[in-house]
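Part of the complex only, each chain left as placed.
So that you can tell them apart, the chains are marked A and B in the order they are listed, and the count of residues begins at 1 in each.
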Amino acid sequence: MDTQALNFWLNNLAVIAFAITAVLAVNEKDDIDIFAVVVLGSITAVGGGTLRDLIVGVPVFWLPDAIDIRLAVLASACVFIARPFFRSAKVYVLMLYLDALGAALFAIQGTIKIWGLGLTIPILPLVFGVMSAIGGGIIRDVLVGRKTLLMSSELYIIPVLLGCASMVAIFKFFPEHILAGEILCSAQIFIFRACAIHWNLSVPNFMVLRSKK
Amino acid sequence: MDTQALNFWLNNLAVIAFAITAVLAVNEKDDIDIFAVVVLGSITAVGGGTLRDLIVGVPVFWLPDAIDIRLAVLASACVFIARPFFRSAKVYVLMLYLDALGAALFAIQGTIKIWGLGLTIPILPLVFGVMSAIGGGIIRDVLVGRKTLLMSSELYIIPVLLGCASMVAIFKFFPEHILAGEILCSAQIFIFRACAIHWNLSVPNFMVLRSKK
């Protein structure tokens, strides 16, 4: 399998993973309809990448063939139809891991895209890698009126940031191993984030701005 | 009257309608000044279309001659000056119909614009038609801290979606009747939405993700 085919399937997987997790964001007190679920699922799935593409000034990734947006709409609609299944606590935890997978894939793909555009000042692949991973979820949380990821001390941005930094290092020092690097760095983010979910880790205290209690 | 002139006037009407309805979004507990009313009115009026134009990568529609933004600023300022008039319950209901009119016009014009850009995979005119109609109002609601349209079971997205679908069908099967189609599909959205307002209809139960009570 070549890089392009791999990217195609990993991207589809990430879109579906994120679209499905939109259901996580729905507050227990709200009644939302299937169209809102589809809109929120799609925004979660393509929002971060859309923002990235707009800012760097390249065509938005899901436009030409509309594959990603169709996948996102379909996946969200399926989640709505199969909603009783998503109610159990076990599935909720599964969703967290799926979200970690989506974040890992989008972060590394974003980093690769930015590097490929010649934006190689190291801060730029990091900024846009993180944006690709968390942008969609943040827009979704704003739209549903939830606290965004930024306002929690969940261990989320650190794994993403470290993974993107590893990818930048691979571009700099092992430019002949991009494909292996892509898989390894995505795995790095996923595993680190999965550990954070499993052991309920949060950001170390010295990195948190505690409010006066 | 030719299509272009019709579009020009319908667009102006929609901008004014949406700018006026921004006053609806102001929470009773808040004190907002004339400048905030103008900013919110303008965002409601041009926000959805701006987002659409940015994502598809065409020049933002209100830029070259600034007509739409001037109309929106003027209409919002008038609403501020005539604010006692907008306090009665009767006018409030009138505003709802005005909002339905704005949504109907923007949805169909958005659909037509997207189709004209060659984005004819059916899901794209639908996505951007809905975005044109509800985008501005959603940004406004986020800015004022109100629950957005997505978090209610109001019957709003369905009429818009069906109207856009009708317009896509006209492009596909009756490409010689675009002008008539534009009027009919706008009317379809407006009438369906007006019925929803009048009889206080909401999204059918089987389409709503009820929370555990």
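The criterion applied here is as follows: contacts are C-beta pairs under 8 Å (C-beta built on N, C-alpha and C of every residue); 3 or more make two chains touch, one makes a residue touch a chain.
Please read all numbers here as calculations on a predicted model, not as lab measurements.
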item: Whole-complex copies, counting every chain including the 2 in place; value: 3
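Everything that follows uses one rule, which is that only the chains that are shown with their structure count from here on.
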item: Angle, in degrees to the nearest 5, of the Cα rotation that carries chain A onto chain B; value: 120
item: Distance between the centres, which are taken as Cα means, of chain B and chain A, whole angstrom; value: 30
item: Partner chain B, residues of chain A touching it in the complex; value: 23, 26-37, 39-40, 42, 50, 54, 59-60, 63, 65-66, 69-70, 73, 80, 83, 87, 142-145
item: Residues on chain B engaged by chain A in the complex (per definition of touch); value: 54-57, 119, 121, 123-124, 127, 130, 138, 142, 147-148, 150-153, 157-158, 161, 203, 207-212
